[in-house]
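A single protein chain has been omitted; all remaining protein chains appear in their positions.
Presenting chain A:
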Amino acid sequence: MSAYLELQGIRKQFGDANVLNHVNLKIAEGEMVTLLGPSGCGKSTLLRCVAGLTEIDEGQIILAQKNIVHVPPRNREIGMVFQSYGLFPNMTVSENIEYGMKMRGASKEERRKRSDELLAIVDLEDKRHHYPRQLSGGQQQRVALARSLAVQPKVLLLDEPLSALDAKIRKSLRTEIREIQKRFNMTTIFVTHDQEEALIVSDRVCLMNKGNIVQEGTPEAIYTTPRTEFVARFMGSYNVLTRPEVLSLFGQVDSGSESFAIRPESVVLLSEETRSEAIGTGKHIVDGTVHSTTILGNVLRYSVLAAGVRLTIDALNDSRSLRVGQNSPVSIALDASRLLHLEKEGA
């Protein structure tokens, strides 16, 4: 992969705390990369370092073959959208969008033309003379997006752009952002703490923890093959098991790992008939009791206690799904090939 933006050994300390530990990252032109992680993992700091809003202690930032570490933010040709929108309240929508072009000395006609184009793209043509406070949160964020695209930056940085919006707007805007990013073939770094958002919008996900990128890969790879316990827990709903727990469920295990993970949909809840069918298929059948059942729309989520281990099990919520009350005895089928062997943290 030829890197358009390359971060080499970025280190940043705030006081005694290491916020970024020699972070390396290569991003290809037109790629959308997500920095995902819990709050305080350093993802926003990394983004601000790329923008030049935070100085780095060590490392190189190469953008289009040029080291930009000592270039001030205004000359980096990097656009950024903030969680709090950062729109100028004293300017109208079109004045906001044209501000960057004005600073770069573009003519009035040029500015007008470009802002009209962008307003059409973000679907806010009728709001050009409105002030930011007259717009909804979603509209304001679209203006912010248009404003940062107006100056044709080399890289677009999105710092949790959807976190301040309500769920419905968040879902539609993330699709819109992805479409616009593809349309402009814009090299983009998207920061979020929401794993669903990350999986949906990005070409590549970098999961960060404690100032390191702990795993990176396609959304598919990150979701299906978490490397460590942290990744498995963060990507959500994985059953993370210790070695003794795995031994009590499977009887034996052919690896030296200390921790394991299994997806809730790979465990099957058995009824009396299906139990007899399952015998002899090579699956491990364990008896247990249902602790609770939750309906998550099209999915039923059971919490089952089997062989002293609490497991989450997901099943499609249809006519065939098992309706079982609390504390009813059930059996579950476990497939040893679905068990993921996790590496030690930091390995």
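Quick note on the criterion: contacts are C-beta pairs under 8 Å (C-beta built on N, C-alpha and C of every residue); 3 or more make two chains touch, one makes a residue touch a chain; residues count from 1.
In this section, contacts and distances are computed from a predicted model.
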*Pick from "ABC transporter permease subunit", "histidine kinase", "Cytochrome c oxidase subunit 1" or "RNA polymerase sigma-70 region 2 domain-containing protein" the UniProt protein name of the chain that isn't shown here.*
"ABC transporter permease subunit"
*Taking the entire complex into account, which one of A:Pro73, A:Gly282 or A:Gly308 touches the absent chain?*
A:Pro73
*Tell me which residue among A:Ala3, A:Ala28, A:Ala64 or A:Met91 touches the hidden chain in the full complex.*
A:Met91
*For the full complex, which residue in A:Ile68, A:Leu135 or A:Val151 touches the chain that was left out?*
A:Val151
_Residue numbers in chain A that touch the chain omitted from display_ = 51, 53, 72-76, 78-80, 82, 84, 86-92, 99-100, 103-104, 131, 144, 147-148, 151
